[in-house]
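What follows is one structure encoded as structure tokens, with my remarks underneath.
One protein chain omitted, others in place.
Take a look at chain A:
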Amino acid sequence: MGRISLENVTKTFGTVEVIPPLNLTIEDGEFAVFVGPSGCGKSTLLRLIAGLEETTSGRILIDDQDMTEVPPSKRGLAMVFQSYALYPHMTVRKNIAFPMRMAGIDEAEQEKRINAAAAALNLTDYLERKPGQLSGGQRQRVAIGRAIVRDPSAFLFDEPLSNLDAALRVGMRIEISEMHNRMATTMIYVTHDQVEAMTMADKIVVLQAGVIEQVGSPLDLYHRPRNKFVAGFIGSPTMNFITGEEATKRGADTIGIRPEHTEVSTTEGMWKGTVGVAEHLGSDTFIHVHDTGLAETFTVRISGDIAVRHGDTVYLTPQPDQIHKFGADGLRIE
């Protein structure tokens, strides 16, 4: 079991309030992802749940038990750190065994679980090595192995993949997702990588300056962002925001159009502009359009290739049912 609730939790460092009163519940078995710009308090929130930081006020409940004052070692949670945080003086085997040894699990059972974890994580050949003799990806696996063997009620991940190269990151992302499907244990995952958030999460929590801007499923956030911040934060390339006449015409202060919800034509369309940079990825093309009179740059994403280059004139037409409207307060207008 691992249902985690935060009730009016706040955190101040000195005089700086990093987390204003915050309420959040993560259901048992859920994969929750915290996203937000750097310094918004994602790690702090995770560390509050872990018990590595003390709450300034409010309560933290795990399975309806008040854990606010309980030390991290007694909360039954496992954490995977960005830096892996392996014990450099112990072999991989001893690293993985460590939490079990501390929990007083008998040797035979320890052995069984180590072997199972090592097999699942492709570490069998490295059990006798020290962390210093492993690659980044292998270290990350050891850190995950160390977390899973003790059967925690929830896993906490703080940007676990950000030190890995792109290819490895994709592989590990899938592995963690599979692990979650298999174990059905609560996982809380901090990242600033959109793709990780969108692909892995059951529930995304978007934070800004310690405030939750929106909580919802990835597609919820994508299709119905609650405000301009979430709209701009989720989706890549980011949404185009247009103010002025085009917005007022539609009864809004600002309208938002995603790059992928815009048609491009070289002959006709709603808005005219000139191509600044066209990025041809093969599968997709990103076109940065200037001089539309709408915004400094209007980004368009079309699938496949299109023969446009710098200086060409193009016409843009938004898909009418994909225009997001926001009021003067930044909130979504239905």
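What we mean here is this: a contact is a pair of C-beta atoms (placed from the backbone, for glycine too) under 8 Å apart; a residue touches a chain by one contact, two chains touch by 3 or more; residues count from 1.
We take it that contacts and distances are computed from a predicted model.
Think of the chain that is not pictured: of "Carbon-monoxide dehydrogenase medium subunit", "Fe-S cluster scaffold complex subunit SufC", "ATP-dependent DNA helicase RecQ" or "Carbohydrate ABC transporter permease", UniProt labels it "Carbohydrate ABC transporter permease".
Looking at A:85, A:120 or A:270, the residue that reaches the missing chain in the full complex is A:85. Among the residues A:102, A:184 or A:281, only A:102 touches the chain that is left out of the figure. The residue from A:72, A:276 or A:327 that touches the chain not shown here is A:72. Where chain A meets the chain that is not shown, the touching residues are 50-52, 71-74, 77-79, 81, 83, 85-89, 98-99, 102-103, 146, 150.
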